[in-house]
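Every protein chain but one is kept in place in this view of the complex.
This part shows chain A:
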Amino acid sequence: MKVCVGQVTLPGDEFDMSPLESNKKIVVGPGLAEFEGMIKIIKPGILRYREPATYWIDSHQKRYVANKGDLVVGIVTQKVGDIFRVDIGSSEQASLSYLSFEGATKRNRPDVKIGDIVYANVLVANKDMEAELVCIDSDGHSNGLGVIRSGGFLFQSSLHLVRKLLNPNCVLQKTLGKTFEFETAIGMNGRIWVRAQSDIQTITMANAILASEHMNNVQIETMCKKLCKVASKMD
C-alpha cells in the first residue's frame, strides 16, 4: 500500500514518491528506510512532512533509543574508574565522564553518588557504540544540566507525551505556571522530573502532565483550571 503525508502508516507500506520531482533530494527521518531503491515504512505511525523535503514517521512508543543531541534524564547506577554508568532507559547504559561536569577538573571531582538523577545531553549515539553523555555545553557551562538533588518527583511517560510537552505550541506548562511555581526537567527518554513548592503541588503537577497525553490545548486549559482550584484548597 502506498501512503501520503498525514496518513496512518504500517510497516511494509511503500512511501509514495510519485508527487516528488525525480531529481529532488529528500531527507528521510525515523521510521523510513531504503530497501532496494524504494523507501519503505518500518514503523507504525503517521507520516509527517516539513519544508523543504523532510519526511518522518510520528509514532507512539515507550522505549527510548538514544539520539545525538537529546536531553535526557538518567539515573547513575555505577561508578567505574573515571566514568559513571547512567541508566537512560535505552538498551544499554550510557557512560558519563566525571570531567564533563561544570568546573570539574582531575583534582576537583564532581559530587555524584549512585542513585542520583542527572539531566544530561547525549553526545555520542550510534547503534554500534555505547551512548555517551555530557553535563556541559561546548563552552564548559552547565546550562541547567547536571545532578538533580533537591527533592522533587521523577516519573516515566511515553516518548510521545514528552515531545508534546516540549512542543512550543503546548500550553500545559504555561497554564500550570500561572498558579504553581515549579521546576521541571523533561528528558527525551520519557523521564520527567518535577518539583513544586509542596508535595501536594508536585503530585498535582505529575498527574496533570500524565493526564494531558490524550488532550488538546482547550481540554488542557480546562483541566488545569479545575486542578488549580482543588490544589489551592488543599494547601
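The working rule: contacts are C-beta pairs under 8 Å (C-beta built on N, C-alpha and C of every residue); 3 or more make two chains touch, one makes a residue touch a chain; residues count from 1.
The rule we apply is simple: contacts and distances are computed from a predicted model.
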- Query: Under which of the names "Exosome complex component RRP46-like", "Eukaryotic translation initiation factor 3 subunit B", "PRELI/MSF1 domain-containing protein" or "DNA-directed RNA polymerase subunit" is the non-displayed chain listed in UniProt?
  - Reply: "Exosome complex component RRP46-like"
- Query: For the chain left off this view, which of A:C4, A:A33, A:L166 or A:I200 is in contact with it?
  - Reply: A:A33
- Task: Write down which of A:D16, A:D58 or A:E102 is the residue touching the left-out chain.
- Result: A:D58
- Task: By the contact definition given up top, give the residues of chain A that touch the hidden chain.
- Result: 8, 10-12, 31, 33, 35, 40, 42-46, 58-63, 65, 90-92, 127-128, 158, 160, 213-214
